[in-house]
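What you see is part of a larger complex, with each chain still in position.
Chain nomenclature is as follows: A and B, assigned in order of appearance, with residue numbering initiated at 1 for each chain independently.
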Amino acid sequence: MAHSAFPMNAWYAAGWDLDVKRDLLPRTICGISIVLYRRFDRSIAALEDACWHRLLPLSMGRLSGDEVVCGYHGLVFNSDGRCVRMPSEDRISPNACVRAFPVVERHRLVWIWPGDSALADPALIPDMHWADDAEWAGEGSYFDLKCDYRLVLDNLMDLTHETFVHTTSIGDDAVAGTPLQANHEGRTVDLSRWMIDVEAPPFLATQLCQAHDLAEPGKVDRWQLIHFEAPATIVIDVGVAPTGSGAREGDRSKGISGRVLNTVTPQTADTCYYFFQYARCYGLDDRALSTEMKEANIRIFTEDKIILEAQQRAAVRHPDRPFVNLKIDVGSVRARRAIEQMIAAERAEDHPGGA
Amino acid sequence: MAHSAFPMNAWYAAGWDLDVKRDLLPRTICGISIVLYRRFDRSIAALEDACWHRLLPLSMGRLSGDEVVCGYHGLVFNSDGRCVRMPSEDRISPNACVRAFPVVERHRLVWIWPGDSALADPALIPDMHWADDAEWAGEGSYFDLKCDYRLVLDNLMDLTHETFVHTTSIGDDAVAGTPLQANHEGRTVDLSRWMIDVEAPPFLATQLCQAHDLAEPGKVDRWQLIHFEAPATIVIDVGVAPTGSGAREGDRSKGISGRVLNTVTPQTADTCYYFFQYARCYGLDDRALSTEMKEANIRIFTEDKIILEAQQRAAVRHPDRPFVNLKIDVGSVRARRAIEQMIAAERAEDHPGGA
């Protein structure tokens, strides 16, 4: 079951909760065609999106109660994937099933486990609680990207790119100029960067002034605390506080902070879904601000999209040229290593004894 | 010469008679680029569509009398494929030929034999006489389909799909609910389905009322008699008559019937031309009715096109998943077997002694 580019035994986001309706939604996850829909009770079902009979995507059929009717010959599958009706047939073969996938709705995301269902422990779902915590606000978005999902992770694990890719919004020389602390343990990698006594970048400066009613931001202490959890989730704690107000020591009361929530889902080896949200802990009732920040987020990540898809094409064009790793890549090197370990472990399970 | 997906020694439709004019028409048939045109005497020539010299499609050149002038260096080929003029050359190599293909115009279709010309017996042309019989009326159409031609045959050999794909026109529960009788012999397969005392589907109900001046159709006996002839022709005798008026016993005088004429031509292993016509034996002079029925036909077959092309993509995406056959697939199983036998026979001829 192991794939060389991604672990199969993991939870991957298939969509934001609002994306899955009383309707057939096709997705490709880890190379598998999957159709999602809500049952009457609002719970979500996920079936392989290929009829057992002649492979037509079930998502081209229609929902009938909690069952899916194939759009070609009318075979009906219940939400466990079992065929419960075959027009014109006397009996239904017990083999007439499509795969059903474990699904859990959590943190406003819909998580699917494409690998061995027996191992699908909901306790392994990455922590993205800021997306549905009453103390936090924000709106999620997603992109379809034509690149290896790991390029997105590389991008987020090295924020010095902000200086060059996001020059006009969140980037400035402070990021690239400040060293990074890295820690890793098991499936997680933590990176921290503190920029002391710097100019706030425009995006955060505006937020700081609005939240604390300041005329101008003045010099600030700025932080970027990146938490990666293999295979594909990254939460970034970002913020600024007036210099000397004690943020690094733990008092953020004069400052402003947010969480950049990111999770990436491989579609195939060279395409992925990228789900993201900026969550803030102030102005919670300001829906206009949520929309404004969502739009800013989309604008900024569109700058990344252009780079990432160009990088993917370049990698395909230069198969003999591996990426070089610099000090700034410490985070992505460790993240990729954690992914590799998951893949190797799956392979060992598939072939015990090293066969 | 044998191809794994289609026999070469067979007549395939290259176009409706009206499609071939005093003009160069390119077609791809069984993987071969072919150019067709009418000679002055209205007979049709078919040549390989690649100049002997530098491969430019001859269809990019021009007709000169009954000869084709290549659009690059002016080589002239007669309608037997022999080069009869080479500007600037002293003599013409006897090898300077392109293949000419046997062509026969019959039943308003233009038939080509892409295989061994010596075997091209016009007696083997499938019977589609309803297309030019004075007792029948109708207008032909065709589609370019991005799918294996056999998917079209599967579709026609199992009309239970009408219930699910053509819900609003010719489909209803009666089709999927009624069993099928199957017979096969040599290259042909016959399937019959009689639905007794049922509602007529909208399309046929309308025709029945118009033809017999009825206020409403009432309950009917409905038939679908499918005749397949390998490799790729299917004629379906469809009709309805008021229940109890004796149609099943042979008296169709109170009813209405038509022939759905279908023939499919492989372009490549995963693309094909699909030629079809609805022929009727009433209202022969009503040209508006011909047009109306042709348009209905196109509308209905467009529903199939969407399914068939999606099914093709699904098969490519799931190379490890063969189609499963149900009872409803008895017709297509037998049809595919007849095709396989033709291909195997060709292969045996190519490699006598099993070499």
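Here is the rule we go by: a contact is a pair of C-beta atoms (placed from the backbone, for glycine too) under 8 Å apart; a residue touches a chain by one contact, two chains touch by 3 or more.
Keep in mind the model is a prediction, meaning the values are calculated, not measured.
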Identical protein chains across the whole complex (2 displayed): 3
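The rule is simple: only the chains that are shown with their structure count from here on.
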Mean-CA-position distance for chain B and chain A (Å): 49
List of chain B residues in touch with chain A within their complex: 154, 158, 160-161, 163-165, 176-180, 306-307, 310-311, 314-315, 317-318, 321, 323-324, 326-328
Chain B-touching residues of chain A, taken from the complex the two chains share: 33, 50, 52-57, 60-61, 69-74, 86-90, 96
